[in-house]
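Here's the structure we're looking at; comments come further down.
Of the protein chains in this complex, all but one are displayed in their positions.
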Amino acid sequence: MTTLTVNGIETTLDVPPRTHLADALRETLGLTGTHLGCEHGVCGACTVELDGSPARACIAFAAACAGAVVRTIEGFEYDSVMAELRAAFTAHHALQCGYCTPGMLITARDIVLRIPGADEARVRRELAGNLCRCTGYQGIVDAILAVLAARRG
Amino acid sequence: MKAAAFDLVRPRTVADALAALADGARPLAGGQSLGPMLNFRLATPERLADIRTLAALRAHAETDDTITWGAAVTHAEVEDGRVPDPTGGTLRAIAGHIAYRAVRNRGTVGGSLAHADPAADWISALTALGGSVRIAGPEGEREEALTGWMSGAFATQLAEGELLLSVTIPRPRPGARLAYRKLCRKEGEFAMAIAAVLDDPARAIRRVVVGATDGAPIIAEGADAGPRAHAAIDAWPGEAWKARLLHVSLDRALGDIAA
Partner (left out) sequence: MADGGSGKGVGARLPRKEDDRFLRGKGRFVADIRIPGMREVAFLRGPIAHARIGAITVPEAHRAAVFTASDLTDVAPIRAYSGLKGFRRSDQPVLATGKVRHVGEAVAMIVAATRAEAEDIAGLIDIAWEPLPALVDMAEARATTTRVHEEWPDNIVLETFVDDDLSDIAATAPIVIRRSLRTARQCMSPIEGRGVVAEWDGRLDQLVMWSSAQMPHITRSGLSECLGLDHGQIRVISPDVGGGFGYKGILLPEEVALGWLARRIGAPVRWIEDRFEQLSANANCREHAYELTAYADGEGTLLALDCEAMVDAGAYSSYPFSACLEAAQIASILPGPYRFGRYRCRTFSVATNKPPILPYRGVARTGVCYAIETVMDAIAEATGIDIETVRQRNLVRSEEMPYTNVTNKVFDSGDYPEALRRAAAALDIPTLRAQQASETGPVRTGVGLSIFCEQGAHGTAVYHGWGIPMVPGHEQAQARLTPDGVLELRIGAHSHGQGMETSLAQVAHTILGINPAAVRLVHGDTALTPYSTGTWGSRSAVMSGGAVAAACETLAKRIAAIGAHLLQAEAGSVRVEDGSVVAPGGASVTLREVAHTWYRAPQLLPRDVDPAGLDVTAGYKPLSDGGTFSYAAHACAVTVDTETGFVTLGRYVIAEDGGVCLNPMIVDGQVLGGTAQGIGTALYEEMPYDGEAQPLAASLADYLLPGAGEIPRIAIEHMETPSPLTRFGQKGIGESGAIGPPAAIANAVNDALRPLGARVDALPITPRRILEALARAGR
């Protein structure tokens, strides 16, 4: 039994140690907004917030996350920064198939909060761990830059 | 693929961890290298000991001459300056280019040193700085200099049942420089070539480390360390184009020192 906090709710999971966090979230808790793209930590589709920072849910094992605080895309429903990013992603056509989008948003939110002065080159560098096969990234980069600019006022 | 079945234990102390390792467990720190290997079933340990949150491994300490990072200090903690950087920023910058932020948030310095991927950053950078690691095992604790740490790709002086506790980095003296060049085409990609050069005139140290050699790094010391490292690359058995990249990375790092 592993107890952790998922989207603000203390949750007890009964999964074998080999179950990675993404599978536990998806299969046990039904939080299917966390997507699996590679299961080896490269593509970023499974990125969640783990103890306040983005992390790969596919190579973190649920049993090793006892006591952790996890936020998935579903947990940002009422987050104001995420609301700004959602609006910007739509305005800048930053998604097509939508599969990479939840992980991309969690990384984008971290960029906005951690590096408020980020320029385009920095945003592109920080996005290295989130692959998108549809957009060519331009809309994603523009959306994040727009939120950064708006927050700088 | 999904990982093969394993047990997970979560020791509270180093002693507990050592007991777990003696019982056959393999240490799991940030899991950013081991996790993929488990998912690919390239690693199929029966038992893992989660050491990521052990207090002793999370600590860091400073003396006048050294800085010590616990083995479970993360790359992101180095990147963000949450632990001291004896080079005044070079190690922070190196940390900031390891894999991706989400990986850096979990991946640990000790895990990287223990995993010993030839293309990884800390092996080369901390070896150039003259770092050493502290190891706990059934026989007690010991120190190993990083210059002799790797015996080959993914092979180190760490024995079964031993736990890497920390890495200690001598403080370069004023006027010293660490040059670090990593050649990779894509941010986060494993390096195609690495060169790290420490020039510390006050201590009369010049140390060159060439990494991403598919094996233990090339290490050369002394005033002619640069030419000797180039000669070692010439003798390196890999493909010519990769040797050329090693030469180029070394030239550029030496150039940074000279600049």
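Residue numbering begins at 1 within each chain, and the chains themselves are lettered A and B in the order written.
We take it that a residue touches a chain if its C-beta (ideal position, glycine included) is under 8 Å from a C-beta of that chain, and two chains touch if they have at least 3 such contacts.
All values reported here derive from a predicted model rather than from experimental measurement.
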One chain isn't shown here. Among B:Ala19, B:Ala56 or B:Met192, which residue touches it?
B:Met192
May I ask which residue of A:Val6, A:Ala55, A:Val70 or A:Cys100 touches the chain that does not appear here?
A:Cys100
Which of A:Arg18, A:Arg56 or A:Arg109 touches the missing chain? It is A:Arg18
List the subunit A residues touching the unshown chain?
16, 18-19, 26, 30-40, 42-43, 45, 72-74, 77, 86, 89-91, 93, 95-102, 105, 120, 123-125, 127-141
May I ask you to list the residues on subunit B that touch the chain which is not drawn?
1-5, 36, 40-41, 183, 185-190, 192, 239-242, 244-245, 248
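We adopt the following convention: only the chains that are shown with their structure count from here on.
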What residues on subunit B touch subunit A, complex-wise?
1-8, 10, 28, 31-32, 35-36, 38-40, 48, 50, 52, 76, 99-103, 105-106, 186-188
Note: in the complex, subunit A contacts subunit B through residues 16-18, 20, 23, 39-41, 44, 47, 50, 53-56, 58-61, 63-64, 66, 107, 110, 125-126, 128-130
